[in-house]
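All protein chains but one are shown in place.
After this line comes chain A, so read on.
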Amino acid sequence: MLTKRIIPCLDIKDGRTVKGVNFIDLRDAGDPVELAEIYARSGADELVFLDISATEEKRKTLANLVRRVAEKVNIPFTVGGGISSVEDVDILLKNGADKVSINSSAVKNPDLINELAAKFGSQCITVAIDAKQVNGEWLVHLVGGKVPTDINLFQWAKEVEERGAGEILFTSMNNDGTKEGFANEALAVLSSELNIPIIASGGAGNMQHFCDTFIEGKADAALAASVFHFKEIEIRDLKEELRRNGVEVRL
């Protein structure tokens, strides 16, 4: 049986990890490669690298980082952040990324999803959607959740699937940073209406939240950053807890 995935997310700026990490065994706390290796060894199923730098040098730095990660890490990883063209994706995949994640660029230019899926295959195209519930309606937000649109989350998700995305990474802006759990109601709707895997993101605070998002939210994978970086949750403990709750995991 296919297992549920646990995915730590690393924020990257100019080739270095951004959010503080609390790994005393790290020689260099800012080195994404070393952090990635530790996560791979500790039972993470995949990794996501989200590049938040905005300089001209960015593409080259990111491509170098991707290459260094691919050299060392023996689990799959996704790279996202500022990807807006076929060329951007090509360079990342050629350097060893397994998947790329696109977000705002897909909203601005939905045909990009079709182009990428046709050229590289759906399996390596993740579309990230940031959304916030406003007056009862889930609306897609851009630029890391800062800019609202009038696009409905569920309609957009359906369109993304039809255009050829292989997977959706859904972040609830209402839950992100709260540590009060994932947006399970919206996730369950996404998961039942769509036929591609859904990654839950935003709100992880404790192990129960992960159980809930897999069971109630019907998520296929769950992504989190700080609870892992600050060692509030050890991935192995989390997986044992999930298994005790009847959730299939790789242990």
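Points worth noting:
Going forward, a contact is a pair of C-beta atoms (placed from the backbone, for glycine too) under 8 Å apart; a residue touches a chain by one contact, two chains touch by 3 or more; residues count from 1.
In this section, contacts and distances are computed from a predicted model.
Only one chain is not pictured, and the protein name UniProt records for it, out of "Imidazole glycerol phosphate synthase subunit HisH", "Peptide ABC transporter permease", "HmuY protein" or "ATP-binding cassette domain-containing protein", is "Imidazole glycerol phosphate synthase subunit HisH".
Check A:Val79, A:Ala221 or A:Ile235 against the missing chain and you find that the one touching it is A:Ala221. Interface note: of A:Gly30, A:Gly96, A:Pro110 or A:Gly144, the residue touching the hidden chain in the full complex is A:Gly96.
Within the full complex, the residue among A:Gly30, A:Pro76 or A:Pro110 touching the omitted chain is A:Pro76.
Looking at A:Cys124, A:Val140, A:Leu153 or A:Ala200, the residue that reaches the missing chain in the full complex is A:Cys124.
Contacts to the hidden chain, counted on chain A, fall at residues 1-5, 40, 45, 67, 70-72, 74-76, 93-98, 120-124, 166-167, 195-197, 220-221, 250.
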